[in-house]
Each structure stands twice: as structure tokens, then as C-alpha cells.
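Every protein chain except one is present and positioned as in the full complex.
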Amino acid sequence: MGADVSRELIARRIARELKGGEVVNLGIGTPTLVANYITPEMNITLHSENGFVGLGPAPAPGEEISDLVNAGGQPVTVLPGACFFDTAMSFAIIRGGHIDVTVLGALEVDEEGSLANWWIPAKGGPGMGGGMDLVVGAKRVIVAMEHTRKDGTPKIVPRCTMPVTAKGEVDLIVTDMAVIEVTREGLVLREVAPGVSVSDVLAKTAARLIVPDEVKEMVA
Amino acid sequence: MGADVSRELIARRIARELKGGEVVNLGIGTPTLVANYITPEMNITLHSENGFVGLGPAPAPGEEISDLVNAGGQPVTVLPGACFFDTAMSFAIIRGGHIDVTVLGALEVDEEGSLANWWIPAKGGPGMGGGMDLVVGAKRVIVAMEHTRKDGTPKIVPRCTMPVTAKGEVDLIVTDMAVIEVTREGLVLREVAPGVSVSDVLAKTAARLIVPDEVKEMVA
Amino acid sequence: MSKVKSIAEAVDLLHDGMTVMLPGFLGVGTPKAFIDAICAKGIRDLTVIYNDGAFPDVGFGKLVRRGLVRKLIGTHIGTNPELVKLVAEKKIDLELYPQGTLVEKIRAAGAGLGGVLTPTGVGTAVEEGKTIMEIGGKTYLLELPLHADVALLYAHIGDTFGNLVYRRAARNFNPIMATAADLVIAEVANLVEAGEIDPDHVMTPGIFVDVVVRGCE
Partner (left out) sequence: MSKVKSIAEAVDLLHDGMTVMLPGFLGVGTPKAFIDAICAKGIRDLTVIYNDGAFPDVGFGKLVRRGLVRKLIGTHIGTNPELVKLVAEKKIDLELYPQGTLVEKIRAAGAGLGGVLTPTGVGTAVEEGKTIMEIGGKTYLLELPLHADVALLYAHIGDTFGNLVYRRAARNFNPIMATAADLVIAEVANLVEAGEIDPDHVMTPGIFVDVVVRGCE
């Protein structure tokens, strides 16, 4: 499966997790692609942490507005019912539990649902931005990522080795190979991608995975 | 001196304390009268803790607007340059040191500049409202009050006997008899009202008063 | 999807014993039609978070007169002699905070903060029972979040998604209370379609509002 195809699979699968009326924040990268699979009928409101809700699609070329970008700095539009606010309000929304679902990438996720997705700058990483607040504040945290690093080493590990973004806040992990739920008992394998077997997933996962009797095929 | 005349004297004298460009909050009662002696040339901005700056005079009869009242609930107007905000911002302005002068009444003031102007409701008083924040937050606190209670007993006392609004925050006391400054050394008598002698003031004050060589006549 | 309901439908979402956030300052900024509906239905035993005592026949004062209030969490009751009397007779409980503290407690609940440190009240009766902290040579009180079951807002304009615009001094506690209750009901004087309010002019984002009802001016 190519990288684009697997990113699309992840994004489509995550879109199916969203429920009508929910307020959702999509992180940069693969999470942003989830927006492509959200239809108006789903009645989802997208939050952009730089200061608005009602995020819409990219503008037509030439119709960009300088003051209207998403959290990745790309020109965007807003939908009817959108509104703008300051950073204090934006993070009151985030930290105060008013975001139903946040979707974000990760470098590592562990058995306790802790995740690492930023790096101490002294070691070359960019800083945490708004990610730590999103992970702590959102009612539901979904991680969207490749199942392994480029060199094939597992990103789902017994215990994060990198600086964590938050402890025990992840609810669901969606990768190009599997859907894994974080439960009190540990990580439970819920679905495998088309053409991927349970043993494939186990081989590429360093963390202990609970495999229930029924593991479905991932429907995207 | 009648009560109206003395209230007017106090209000006029306090107006002379205000400097160009200052943001001022006037409490209910005598402090409100200070507004009558503020001219546009003085370039003073009045803050109303229920949510705006740029407080103007009372509207002409019949021109009251239901959503526009001052902190005493009376219909008011706003001046050009006014703006409205919510209570969080209003008290961020107050507590954050963005009010230059607050003028308010008091039941008691003491030698340390502590004041009492609310009563525990169980004992029959109304509650502190926004007064405690104003006294703590404003850069300068001016108390406007009658020098004594109606029965002639002093309101300026060695130590407040009623529940205090704040400790050591009062800067200046303006009464119908005197202007008294709160200093590190204690209360200093700065001015006496026309027709009032220093010994009159001392007789009506329970707190220790420092009397400097020069005590001016209060000019209103 | 519209959030508009009738007042009757919205009042049915309330029940006896609730903790209710009610914005307003001496009645300005308090929903009128909704208060009348609560009085008509007689939802009682309410803990109300409201700034002041209003007046006996205005806003919160109507709930008091109708005997529906068990407790007030507020800052000042002096404008309502009926309330002062009921408090003195211990028929209504009263929990007082400085106004700036009350609004920060509500904001903290809405913003997911565990508390804020305020200098207001230090050295006074307000500090009783509270954690006192010294930071950089200054003394502060730790004030904890204050949350409610329901907030009843009043806006001059509201759209079908719940975006709200307040007018003049009627804004006061409305935008803050909107963030700190499980259920948020907004009475709006003027109802418009989503998209009709300039997104820069919205004062309360619709995501905070669950139900919109038509009120009166």
C-alpha cells in the first residue's frame, strides 16, 4: 500500500468515528485529510486552534484572504455559522472539554495511552504548540499515524521513550494496519486493514496487544 | 453645612485629584457626584464595572435604553470612544491595575488604610459586589464619605471594627471636614474644609492624625 | 441543524434542584421570557448563580418572590429587600464572592482550569477556608472552578446554530456563563439564520449553546 493510499485509508476510517453535532479539531498532516470525508449531512463543526470554528475547505485559487489561515498556515474558508475568537477563548474551548474529538499524529503511543508527538527543541524538535492542550482537553483523542517508522520499527510501544505530550489520554489509534482501542486493560486490537493479518500487526507492534475473539476488517 | 452641600464639596474636591488621561471608577452615592465636576477637557475615561468604559451623563427623559445602565442600575449614556465588554474583562481591567483611580464610600477607614464598606449579610448588609476588586486593583483608592456617622461618632478609627473590604489599600480620604492622606507613617491631615478647624477634625476623628505644620484649606 | 426550540420545550429540560447560572446585572442581561416560564411551571429548589439580588419584580427577583430559590451564589443582594429578609431568616442560603472572583471561578470551570489565584479578599472574611499562597512576596487566595447544570443566557441576536451577539451592558456574565454549564439555553430577542451574523461579531460561539429560544426585547 503506498503512503498516499494508506493516509487516505486512515483518514476515511477516522471520519467514520465522528458523530452528528460533534466539534472536532484536526491536527496537521494525515489528520487534516479527515476533512475530505466529512459531509455537510454529518453536521460536524471543525475547530481551528488559531481562533475559529466553522473551518471550511481551501479557497479557489486567487480567492485566498490574508487573515484567514488554518493552524498549518494554509489559506482556508469558513462555513455559514462560523465565528472567530482570540487565543484565550480558543484554548478555553480546548482545555475546557468543549472539543468532542481531536485527531492528531504521533511519533509514539504506548500501552497506557500516553503519546509523544513533539521533541524537546534542544534535541532538534519543534515544540508542542497547541497539541498538549488538545490531548488533555478533548473528550476523545484519536491518533492517526503510520503503524511503524520508515525503517519498519514499531511506533506503538510498551512505554514511550520520547518526551510525552500527555499521559494516558489517547482513546483510539488508527494506522495503515489496524484500529486499536486504548482500554483500562491495555491496547485492544479492534480491526485490521484489508490484506493485513492479525499476526502482521502483532509483528509490527512492540506494545502488548490484546486480541479479542473477533477482529473486524477495517472499513474505510 | 447641609448634607447636599457637604456631598458636593467632597465630590468637587475629589474631581481636582484626577489627572488627564486617567481611567476612573466612581462608586455609588457621593462618588457618583464626582462625574458632575469632570469636564471633557480633563480627558478622563469613566469605567462602569457592569461592562463598559466611556460612561456619559444620564439620558434625557424618554431616551433611556434598557440595556444601558450604570453599576447602580440607573439609565446612562456613553461617550464617543466608549466600548462594551463582559464581566471577566471588566474585572481584568479592575484587578489588573488598569484603573487609575477608584472613588468609593466607606463605613470605616483605619490608620493602616484598611476600609470597611460592606457588611456580612447575616448581620444585615448587602455583600461586597465589585468593591473588593476595585479597592485591591485600582492604582489609587480615594474614599469619599461623611467624616462621622449620623450620631456624630467617628468613622476614621485606629482599627476597623467591621469586616474589612481590603487591608491597607486606601490612599486618600476626602470628607466633609478634611482631606487626609494615608502614608507609611499613618494618617496625615492635609486640608480642612472652610470653616472647620484642625481641632474640630481631631475631635471628630478616633484614629491618630499626624498634623503637619501646614494644613491647607480645602479648595473645591 | 437548527437548535431552535419553543420555550415550553426548553423549560421541560429543567428540573427541581438544579444549579442554574443566570447572567445579568440588576436584571440587565437576564432572559425575561424564560424566567417567566420557570415561574409559571414552578421549577423549585434552585441554586442560582447570579451577580446580585436584582429587584423584587425583575429577573432573578421574580424567582425569589415565587419561592423557587434555595440558595444564591452571588456578590451583592442589597437592591432586593425581600431577598435580604429571606436570607436573614435563613430561608435562602447565600454564598458570597467578590464579583471579579465570581466571574473568574466560572471562567475557570469553562476553560478547564483547576483554579486561579486572586489578590482580592486577602486579609478579609473572604479568605476563610481558602488556600492562601504567597508568590513573589504577594499574597493570593486560591479560588476554585464553579460549574452549573444549566446556564440561561439572554442575547440581542442569535442564529439557529447558537451564535450569540449581546447588546451594550447586557453582555456582562453571558459570555462566561455560556462556557461553564452542562446545558446552555439562550433566549434571543432576534433570531436569524446561521451565517447571517458576521463571524467577527459573534460574542459567544454557537458550539457552547445547546438550545435557542425566541424571547422578547
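Letters A, B and C mark the chains in the order given here, with residues in each chain numbered from 1 onward.
Everything that follows uses one rule, which is that a contact is a pair of C-beta atoms (placed from the backbone, for glycine too) under 8 Å apart; a residue touches a chain by one contact, two chains touch by 3 or more.
Fair warning: this is a prediction, and the values are worked out from it, not measured in the lab.
Asks: Which displayed chains does the hidden chain touch?
Replies: Touched by the chain not displayed, across the whole complex: A, B, C.
Asks: Out of B:2, B:81 or B:195, point to the residue that touches the absent chain in the complete complex.
Replies: From the options B:2, B:81 or B:195, the contact with the absent chain belongs to B:81.
Asks: Out of A:164, A:177 or A:218, which touches the unshown chain?
Replies: Looking across A:164, A:177 or A:218, the contact with the absent chain belongs to A:164.
Asks: Of A:31, A:105 or A:137, which one is in contact with the hidden chain?
Replies: Missing-chain contact among the listed residues: A:137.
Asks: Of C:140, C:173 or C:208, which sits in contact with the chain we cannot see?
Replies: C:140
Asks: What residue numbers in chain B mark contact with the hidden partner chain?
Replies: Against the missing chain, chain B presents residues 20-21, 23, 43, 45, 47, 52-54, 78-85, 88-89, 91-98, 136-137.
Asks: Where does chain C touch the missing chain, residue by residue?
Replies: Where chain C meets the chain not shown: residues 104, 108, 111-119, 133, 135-136, 138, 140, 142, 144, 165-168, 199-201.
Asks: Just checking the interface: what residues of chain A touch the absent partner chain?
Replies: Residues in contact with the chain left out: 48-52, 65-69, 71, 73, 84-88, 90-91, 94-95, 114, 120-122, 124-133, 136-137, 163-167.
What we mean here is this: only the chains that are shown with their structure count from here on.
Asks: Which chain pair shares more contacting C-beta pairs: A-C, or B-C?
Replies: B-C
Asks: Let me have the rounded angstrom distance from the C-alpha centre of chain A over to the C-alpha centre of chain B, please.
Replies: About 55 Å separates the centre of chain A from that of chain B.
Asks: Based only on mean CA positions, could you tell me how far chain A sits from chain C in angstrom?
Replies: The separation of the two C-alpha centroids amounts to 35 Å.
Asks: Please report how many Å separate the Cα centroid of chain B from that of chain C, as a whole number.
Replies: That gives a centre separation of 29 Å.
Asks: Would you give the residues of chain C that are in contact with at least 2 other chains, written as numbers and ranges?
Replies: Correct list: 107.
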